[in-house]
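The complex appears here without one of its protein chains, the remainder shown in place.
Naming follows writing order (A, B and C), and every chain is counted from residue 1.
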């Protein structure tokens, strides 16, 4: 849990994030007597409905998202984000980030950001900022697999889809 | 988990909040296919150090907080807060609040606010708002018990300590 | 009438309920201060029927009245 050193740490885990993992992570902090506030964000795969399309005869729903990543780049960017977060919120005591790879069925957890601090403001603000930065900066890709076996590629909203739009 | 009805529900639990309880609460949401984001706040008792004082020979640290509440009033105010929260964030799917009563040792969890929504903004904003409102509006009292057996009464910061200051 | 006490007020009064007479919340406050001079300097709010009172509220004697020291939840 001593987190202030910014070595590259692996955030990726294969498959869904187990709620039990969240409990174990929380429980480990009971030895830190200076923590007063924990803020946790968890992303869960939604079974969004989609309309029919050229390659899809009728409306269907998301059954799972298959996540892939450009691992080395993602871990480098995560190290930068972690360093920036500790600089922005120096009172933050620890920050844990986990993201799933592979096929995550709807209803399962795929993303977990967890910050702890003496008072709630730092943990709250840091989690919001880190979640947004990860969505914008980490090269993680998601294939939405529909119940009818078709698929589409997920794109994060309100995030510039590429460093340089390519309209060639 | 169907939460939109605003009957009075008991938020109080005797003793610390078990991390396992958090895991179980999370796991129950795997059947809700419209949830994309969970935001959780947890309060943990800090072993704050305090200086010596008239009734305390030397510096000491908080060993536990003993929480009491004006139960009926707290539950009425919580019902109001819940209603307001669902009005302010209509996309919120559920909101769970738990607060400990009794003696909570340093390092243990005493407060848990958990909101879920399709997208992260509603859950994030609702948790921040609900946590602040609970700290300001719920008649919950905390006796900080020090390692040397002395005690003091906790007061939430940046919260008006009483509806009407009494300087008589 | 019966007045419920919490936190440090209950501690100082040695009880979590006191009998006080008064036709309005300010009278109960004053009576409480007289009966328990060891609460001098402690701020508290009053609640009538589980709602915090602003100003001085008249009472008919059938209300649920409480004296509330600063809140510390969370």
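As a working rule, a contact is a pair of C-beta atoms (placed from the backbone, for glycine too) under 8 Å apart; a residue touches a chain by one contact, two chains touch by 3 or more.
Keep in mind that this is a model prediction, so the values were computed, not measured.
Considering the entire complex, the omitted chain makes contact with A. Check A:56, A:103 or A:135 against the missing chain and you find that the one touching it is A:135. When you scan A:18, A:76 or A:148 for touch with the missing chain, the hit is A:76.
The residue touching the chain not shown here, chosen from A:56, A:103, A:121 or A:154, is A:154. One chain is missing from the display, and on chain A it is touched by residues 43, 65, 67-70, 72-74, 76-77, 99, 111, 131, 134-143, 153-156, 159, 161-168.
Here is the rule we go by: only the chains that are shown with their structure count from here on.
Look at where the CA atoms of chain B average out and do the same for chain C: the two points lie 24 Å apart.
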